[in-house]
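Let me begin by presenting the structure, written as structure tokens, before commenting on it.
Removed from the display is one protein chain of the complex; every other protein chain stays in position.
Moving on, here comes chain A:
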Amino acid sequence: MSGSSNIVAMKKVVLQLRLEAGINRVKVSQAAADLQQFCLQHAQHDPLLTGMSTSNNPFRPQKVCSFL
């Protein structure tokens, strides 16, 4: 009967929601502070952010050297 398979499906939905409702959460202020801290800690090592010098970036044009 389609009725009982609908119930099985609904039970799954309810179980899933119970699981999701039960997880531990932190305040946004805390989570945001951690995201910010990560950014700032790793900023120096982020080439696209700091715009690394052309000599170090393999994709930027190299200065041409010529044989004398």
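Here, a residue touches a chain if its C-beta (ideal position, glycine included) is under 8 Å from a C-beta of that chain, and two chains touch if they have at least 3 such contacts; residues count from 1.
Simple rule for what comes next: contacts and distances are computed from a predicted model.
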Listed names "AP-4 complex subunit epsilon", "Tubulin delta chain", "General transcription and DNA repair factor IIH subunit TFB1-1" or "Guanine nucleotide binding protein (G protein), beta 5a", matching UniProt entry of the absent chain: "Guanine nucleotide binding protein (G protein), beta 5a"
Contact set of chain A toward the excluded chain (per top definition): 1-4, 6-7, 9-11, 13-14, 16-21, 23, 25-36, 38-43, 45-49, 51-52, 57-61
